[in-house]
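The structure appears right after this line, and notes come after that.
The other protein chains are all here in position, but one chain of the complex has been omitted.
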Amino acid sequence: MSAPAPARVPPPWAAIVAIGLNTFREAIRDRILYLLLVFALVVIGASRLLSLLTVGSEDKIIKDLGLSAISIFGVMTAGFMGVSLVFKEIERRTVYTLLANPVRRWQFVTGKFAGLLSVLVLNVTLMYAALAVLLWIRGEQPLALAPAVLLTGVELAVVTAFALLFSSLTNPILAAVWTFAVYVTGHLVWSVRLLGERLPPGFARGTCEALYWLLPNLDRMNVRAEVVHGIALPDGFLAVSALYGASYTVVVLALASLALERKDFA
Amino acid sequence: MSEVAGSPPAAARVPDPAEVVVRIRGLGKAFRGHLGIGRTVAVDGLDLEVRRGEIFGLLGPNGAGKTTTLKMLLGLVRPDRGEVLLFGLPPSDPRARARLGYLPENPYFYDHLTAAEFLDFYARLRGIPADERRVRVPRALERVGLGDRAGTPLRKLSKGMTQRLGLAQAIGHDPELVILDEPMSGLDPVGRREVRDRILELREAGRTVFFSSHILQDAEMICDRVAILDRGRLRWEGALRDLVSRNVRWFEVEVVGALPPDVPCERVSREGERHLVQVADVGRLARLIDAVQRAGGQVVSVWPRRETLEDLFLRELGRPPGRAEGPR
Partner (left out) sequence: MHRLAAWVLVAAAVASTAVSGLVAERMAAGRDEARSLLYLPNGKHLRTISLGHAPLLADFVYLWAIQFYSDYDREERFQYVEHVFSDVIAELDPRFVDAYWLGAMILIVEAGRLDDGLALLERGFERNPDQWILPYLAGWEAWMARQPARAAEYFRQASAVPGAPVLTRRMQAGMLRRAGDERTALGLWRELLEDPASDEASRAIASRKVRELEGTVLLAGVREAVERYRSETGALPRSLEALAQRGYLSAVPRDPSGRPFHYDPRTGRVAPPSGRVLGGDE
C-alpha cells in the first residue's frame, strides 16, 4: 500500500500547448499538406514564366499571382485540415481518452486551433519566402508585400476557426461545404451593404445592415491590391484589421467550445 | 441472495463517506433516435457505490448500458437525471478527473505519434512538468516492455503492444481510481492473465479499480463487488460472495453405458453412449454411482460445481451473458 501521487490539474496553457503540439505533429505528418505546398510553390515559380507573356508589368503579375497563391492555397489547407480536425478525434474516439484527463473542452478546441494555425503560419512563411526570393532576384523589394501576407495570415485564422466550429458539429464533407460558404460570403459582404443602401428603410434594409456587421468581412484583410501598387494604407489600418480578424476568431472559437461543451460523446 | 441492490445485510459497516470513491444516484439517460424520432433508454435509475481500495465490476450483456454509464462517469455524456460523484466532485470538474486513469475499449490512438510522444502527450495533460516527464516516460515504457520501441510510430505496433501502451497511459501517473472499459476483450489468455495481474497489483497498492466487462469469468476471479446491469436497469449489486455461493451446489457426472432410470438426476446432455447428468447433493451422487455400476455402466468422472455468475445469468435472465437483448 503506498500513497498515490498528487493529482495535478495542468495550467490551461500547458494543456493547450500539449494539444497544440500534438495537432501540429499530426498535421505535419499529413501528406495533403505537402501536396498543397508543392502546388503553391509551383504556381509561384510559374508566375515567372507567365510574366514572359506580358508587355511591361512583369513584376505586377508575379506579385499578384504570388500573393493570391498564398491566400488561396492557405485557405485550402486551412479548410481541408480544419474540417476533419475535431471530427477525426470523435470518430476515432481518441477524444474519449483525452477528455478523461483533467483538461477542459475549451482548452481542447484552443489547442487544436493553435496547432493548426502553427502549421499554416509555417506554410505561409515558406510560400512568402519563395516569392521573396523570386522578387529579390529581379531587384524588387519583397518586404513591401509583408502587410498583405500578414493580413492573409489573419484571414486564415478566421477560416480555420470556422472549419473547427463546423468540424465539431458535423462530418467533414458538410463542414467543408459550410466553410467554403463562409469564405465566399466573407468576400461578398461588401455587396450586402450595397444592396442595403438601395433598399428603402425598413426590415429588409435593417437585415442587410445587420448582416454586414455580423458576417465576417474577409475583404478587410485583403490589401493585396494596395501593396502591389505601392499605395499607402491608412495609419493603423494594419493593426485595426488584424485586431478585427483576431477578435472574430476568438468569437468563433468560443462558439466551437460551446458546441463541444454541450456535446454528448455517445 | 438479494434481489435488489442494497448495502450488505448483516455486519453493518457504517459507510464512511470519505471512503466512497464513486457514488452514483438515480442515474438516468435516454437517447433520441435518428431525426428525433424514437427514444432509447440506455440507463434507467442506477444507484451504485464504489469504495476505496476495492475492485468493482460493472457487468452485463452488450447493450445493457455499461458503456453509457462509464461515459457518464467520465463526463463524456451528461445524464438526464441523477448524479455522479467522483471523490465527491462531479466528473465535469477537472480535479476529479485528475485523480483517475482511463482505458477505453478497443482504444484508437493517434497513429502518427511514436510511443514516447504518446505517453509524453498524456503526461503533459496531467500537468507533469518537463523534467519529471523526461524520467517517467522512459520508465513507463520499460515497465510495459516497450523500452526499445520509444521511437516507433503507433501504427507499426501490434495490438498487444498498443494495449500495453494504453494501460501505461491509464496507470502511469499512479491515479487513485482506475477505470477500464472491457479491458480483456480481444486478448488471448496470456494477455488476459497479464491484465488481471495488473489489476490485482493495483489493489495491493491501495488503488481502486472500476471496470466493465461482459466476460463473467474474469470478473469472478478478481472482483470484490459487482453490479449487474440489464437493459439499463440494475439487477444486483453487492459483494461477489453474497451473489454467488462458494459452496458446492451440485455435481456433474459423466456416465458411459446405460443410465438407470430410477435415480433422481437431471440429464444435461448425451452423446451416443456417454451421458452427462447432474445430481443435487452428495447423497444422490452416491446412489447414482451405485446404480450405474449395478446396471453395468461406468462412471467416468465426477465434477463438483458451484454456481457461477454465468449460471446465475442463465437462470435469472433466461439467456446466456454476452448475448444482447432481442427486440422487445
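For reference, chains read A and B in written order, and residue numbers begin at 1 within each chain.
As a working rule, contacts are C-beta pairs under 8 Å (C-beta built on N, C-alpha and C of every residue); 3 or more make two chains touch, one makes a residue touch a chain.
Worth saying up front: this structure is predicted, and the values here are computed from it rather than measured.
Among the chains on display, the ones the left-out chain touches in the entire complex are A. Of the options A:Val17, A:Leu50, A:Ile90 or A:Leu215, the residue whose C-beta touches the omitted chain is A:Leu50. Of the options A:Asp64, A:Glu209 or A:Glu261, the residue whose C-beta touches the omitted chain is A:Asp64. Only one of the listed residues, A:Arg29, A:His187 or A:Lys263, touches the absent chain: A:His187. Within the complete assembly, residues 50, 53-57, 60-61, 64-65, 68, 71-72, 183-184, 187-188, 191, 218-219, 222, 224-225, 228-229, 231 of chain A touch the chain that is not shown.
The rule is simple: only the chains that are shown with their structure count from here on.
The geometric centre of chain A is 46 Å away from that of chain B, both derived from CA atoms. Residue ranges of chain B in contact with chain A, taken from their complex: 31, 68, 71, 74-78, 94-95, 97-100, 102-104, 107-110, 112-113, 117, 121-122, 124-128, 166, 169, 173-176, 179, 204-207. Interface residues of chain A, counted against chain B in their complex, comprise 1-2, 4-5, 7-11, 14-15, 17-19, 21-22, 25-26, 29-30, 92-94, 96-104, 264-266.
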